[in-house]
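All protein chains but one are shown at their positions in the complex.
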Amino acid sequence: MPTPDTVAESAPGHGLVCRDLTKAFPGVRALDGVDLDVRYGNVEVVLGENGAGKSTLMKILSGVQPPDAGSMHLDGEEYRPSSPREAMAAGVAMIHQEMNLVPGLSVAENIFLGRQPTRRGAVDYAEMNRAAATIVRRVGLKVDVTRPVGRLSVAAQQQVEIAKALSLDARILILDEPTAALGAEESERLFEIVDELRSQGVGFVYITHRLREVERVGDRIVVMRDGRRVADWDRADVAVDALVEAMVNRAVDQVFSDPNEPDDDELLRVERLGREGAFTDVSFALRRGEVLGVAGLVGAGRTELARALFGAEPADEGRIVVDGRPARIGSPADAIRAGIVLVPEDRKAAGLVLGMSLQDNIALPSLRGLAERGIVKKSRVRQMMQTLAGQLDIRGRPTQAAGTLSGGNQQKAAIAKWIPQRPRVVIFDEPTRGVDVGAKVAIYTLIEELSREGVGVIVISSELTEVLGLARRVLVLSHGRQTGLLERDEATEERVMALAVSG
Amino acid sequence: MSATTQDQETQAREAERPSWNRFFERFGSSGPLVGLLVLVVVLSFLSPAFLTVNNMVNVFQQISVLAILALGMTAVIITAGIDLSVGSIVGLSGVVAGWTFVEAGLPMPVAFLAGLAVGALAGFISGLMITVGKLPPFIATLAMLSMARGLALVISDGQPISGYPDWFRNITRYQLFGVLPLSVLLVVVLFLLGAAYLRYRPSGRALYAIGGNEEVARLSGLKVQREKLKVYTAAGALAGLGGLILLSRLDSAQPTAGAGLELDVIAAVVIGGASLAGGRGSVSGTLVGALIIGFLRNGLNLLDVSAFWQQVIIGAVIAIAVMTDTLRRRSKH
Amino acid sequence: MSATTQDQETQAREAERPSWNRFFERFGSSGPLVGLLVLVVVLSFLSPAFLTVNNMVNVFQQISVLAILALGMTAVIITAGIDLSVGSIVGLSGVVAGWTFVEAGLPMPVAFLAGLAVGALAGFISGLMITVGKLPPFIATLAMLSMARGLALVISDGQPISGYPDWFRNITRYQLFGVLPLSVLLVVVLFLLGAAYLRYRPSGRALYAIGGNEEVARLSGLKVQREKLKVYTAAGALAGLGGLILLSRLDSAQPTAGAGLELDVIAAVVIGGASLAGGRGSVSGTLVGALIIGFLRNGLNLLDVSAFWQQVIIGAVIAIAVMTDTLRRRSKH
Partner (left out) sequence: NDDGNGNDGDAAAGDVTIGLSISTLENPFFVTLRDGAEAVAEDAGIELRVSDARDDAQSQANHVQDFITRSVDVLVVNPVDTAAIVPSIEAANDAGIPVVTVDRGSDGGEIAAHVASDNVLGGRLAGEFLFEQIGDSGEVAQLEGIAGTSAARDRGAGFQEALDAASGIDLVGSQAANFSRDEGLTVAENVLQANSGLAGVFAQNDEMALGAVEAARSAGLLDDLVIVGFDATDDALAAIDSGEMDATVAQLPSDMGGAAIEAAIAIANGDDVDAEQSVEVQLVTADNVGDFLE
């Protein structure tokens, strides 16, 4: 829907004006004639399903990829960045959807990579660390800036990314799902910064799947679908339902139904489980068909607990009892044999082999099962792929490299690969990170279905509504300790938060 | 992007492509195959002796050891590893077999098994250093390169070990139907088995995942360490087999046999489209890579190119062959 | 929140550690340094000739070429690359310098510059093959290995080139204050410069980012290709310098000089704590790695260990040295 006042908007001082941007990848038209205007002092929210082309559009704006066709003007001048470096020089910076930090370098160096303050040609570490500490504090992160970034939690890394973008002093700042890994408090801190910079005249593009944030930060809203711009609004004009409908082209009902009533049989019992340096003294039981939520602040040790249950980093104290028998879970293979699987929070590093095709990824845990007399049957792989793609609505060709799928579809693939295993316990670590509303509901439905079939489900999520909506009981962790195990009726937002900050 | 992906993406567009192109794709990566054909055509024009049955048989026979080593190396490289010790193992296995027969006086089949076993054992130890000792494959197999060569020299006291039964020597000399040497037949059989393994066996498929992202493979329940151990052991055993073939060809166990061969082997695998970063590679591509190296060396000899210039030319052709393939692949995206 | 807690915990634990441990950490990775000390102590007990001023001077002088090559290799490996051609470039640079002086009759300083330039040029071409030609560094530099060696043989016709002024020979023989050979001084200066570059220059820091994650480095606006080109050119130039030092030490240009040296060089860098996966490595660690290799070879010679067993022992020690380091590092986490 091109706006009528194109000419006026191309005038200097108005910001970034994009017209008719088009980009195709083998087999997909990722962008198909998209227009976008980013005005100074304004936040342009871009919404859309997974794979709608949002990240692709942003990569074009920030010089990562060139468009196949279309034009861009910045302050009335033609703008055609051939590298991120040129885009930055022109004042356009971006926080990427996927973590873009060098794990081995310190927080400060990551922030100032390629732009370190120097004195007589040498990096001035004192100055760099001082400046980094200031910026990091501004985003609400309390961390020693000389630590390697790889040692930080995912959330902290996300905040480092935000700090990095802020340090660029950009005039146009593109944020591609910046809050996907953040908790409520960290997110709010980011919004305050956005408010502040907006009032100083910075123009934003903001991508999110959390519709509640739209109200909080957005000035204008653009919805994309299948590589096209399909709707736009001023914030005042729009209700969430309308947004959802524009995105997925149908109405989506996002209320949680009551969780399944679990059986009495105990599937999994965890007794005083701990791993040095991560968490201690965690005890709970999981019954057949039960959904157990795990809540806590970022860095509380939830991921560590999940990884210990799955044997990725085995626990070093306590017991895990499966079906009344103590189980020795020393590796993921052990856990899978015991019927426990994990959908990890970092799908790129732990969930999918990005260079491998979608169907090969999904077949990975089932290779032996797919073999007939020791030979993997192509037809069976294809058939399994089709079934799962239908079940979870995975958009992507079976032969497409997993790394080229959109973020949400990657998440669905990371879940799908476990389904043929018929697991008895599924641990979801941040299952809806970066997933669009439609897919979110699909994942919720899947969790409900699993529990109804008698599977025990553990859901870890930083979105409290998600935990409270899905779970029958909620385990709260704080600083690696168990501070509560609440039944559904006592698990209110306030109580969980109180427990999460205690201890 | 993995070979699989590549392959499959290709399949998706298969219908649009001319069929000869599809044939290439099916055979392996088309880049190196085109390179091989160009090389063969050019050499045929330059030297009348080149495209003769006799010479073709020669080249196949000449690359048989290289090809067998490259088969194991393909699996190793798919897992994102490398094995620098294969050349040394060729020497060690020959010497051990020779010593067992000539010095220990045991029957030839026992000697043969001893050579094979010592190769597998060396590979197994490299594998242990990598999986249990957490050494980078480059370092573990560099250490094995040095140790295996040292042991070959110690066992043989630096002397060649000679004196084998005629039938043993004739194994590599015998030509089925008068044209097909047994060693070439062996290469063909091993490559078919290797291709089937990588393509159809669950543990073969697992190697691509391990090379693509080891952590994901582990978290998918694959026994990463065990698969790696198997791969290095197999590469060692194949190098041992290579040593035995060479023993039969030279009719003498040379402690220095195979020195420096590892670089040719790795080059063959990479020319064949495998990526040293892991997750990509195919047995058919490796065969093409080995043939390119074999034809190149053979052709330069036939053309009587000076030995010094040969090195320059071989370096240049390897670079150009791989570059054409990488650039072509890139431009497709 | 707890990220902070975690943080403070780490700091608290750091304070408890004994200070000598912290000293090691500061020096580089402590693992190889400990290995070096153990080696020195053991060899001192085994051979009275080992821990003498004279022998120490010898070892330092002997490793000077290795160390200079390893300096360049450190930078290359930090970017997740590898350079197999450095040994060949040593030969080529010496031959070019020798030819320029002896055959072309130009003055020695010109010959010296020619040797340096041809090394830098070879590195530059490798860099181009990698950055523009998109070749994997292993293949590009393997091709260069072959081409540079071939050219060295072509230029020299396989013969050593001799006949240099005495002062040139004396450069590497002269000892400052009677104990410090100039070549050792050169190594020290180059290593200090290298360390400062990697630690303090923005483009030095960029190398760690490139090796840690090339795509991220690119997205952060670093000129990845240009930095890589610089690194390979520098590694080539340093290899050229190594060739010139060898020329002075041997008083003769050998076309085969430096053959196989690349494996020692890479081993030194990796023993020194660098990772072939990139993003990690230090100049001080590399120096320790080079010293371990130098002391080991020197010690085995002093002890008159048989040549055959030496290879076995060197392989084992390299494996053990790196394994201790990797396992120690792992157990700390």
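Note that the chains are named A, B and C in the order they appear, and that numbering of residues resets to 1 at the start of each chain.
We adopt the following convention: a contact is a pair of C-beta atoms (placed from the backbone, for glycine too) under 8 Å apart; a residue touches a chain by one contact, two chains touch by 3 or more.
Fair warning: this is a prediction, and the values are worked out from it, not measured in the lab.
Visitor: Going by the contact rule already stated, which one of B:67, B:96 or B:153 would touch the omitted chain in the full complex?
Guide: Spelled out, the listed residue whose C-beta touches the missing chain is B:153.
Visitor: Of the residues B:49, B:108, B:128 or B:185, which one touches the chain left out of the display?
Guide: B:49
Visitor: One chain isn't shown here. Among B:134, B:169 or B:199, which residue touches it?
Guide: Reading the full complex, the residue touching the unseen chain is B:169.
Visitor: Hey, which chain B residues sit against the chain that's not shown?
Guide: The missing chain touches chain B at positions 49, 52, 54-55, 58, 61-62, 65, 153, 156, 158-160, 162, 169, 173, 246, 249-252, 254-260, 297-298, 301-302, 304, 306-308, 310.
Visitor: Footprint of the hidden chain on chain C, which residues?
Guide: These residues touch the chain not displayed: 47, 49, 52, 54-55, 58, 61-62, 153, 157-160, 162, 173, 246, 249-252, 254-259, 297-298, 301-304, 306-308, 310.
Note that only the chains that are shown with their structure count from here on.
Visitor: Using the average of all C-alpha atoms in each chain as its centre, how far is it in Å between chain A and chain C?
Guide: Measuring from centre to centre gives 43 Å for this pair.
Visitor: Return the distance between the CA-based centres of chain B and chain C, expressed in whole Å.
Guide: Those two chain centres are 30 Å apart.
Visitor: Where in chain B do residues touch two or more other chains at once?
Guide: In chain B, no residue touches at least two other chains, as defined above.
Visitor: Could you list, by residue number, the parts of chain A that touch chain B in their complex?
Guide: Residues of chain A touching chain B: 26-27, 310, 312, 331-333, 335-336, 342, 344, 349-357, 359-360, 363-365, 367-368, 370-371, 374-376, 397-401, 417.
Visitor: Where on chain C is chain A touching in the complex?
Guide: By the definition above, chain C touches chain A via 1-7, 10-11, 196, 199-202, 205-206, 208-209, 212-213, 215-223, 279-280.
Visitor: Show me the residue ranges of chain B that touch chain C in the complex, using the header's touch definition.
Guide: Counting only chain B, the residues touching chain C are 84, 129, 133-136, 138-140, 142-151, 153-154, 157-158, 263, 266-267, 270-271, 275-277, 306-316, 318-319, 322-323, 326-327, 330.
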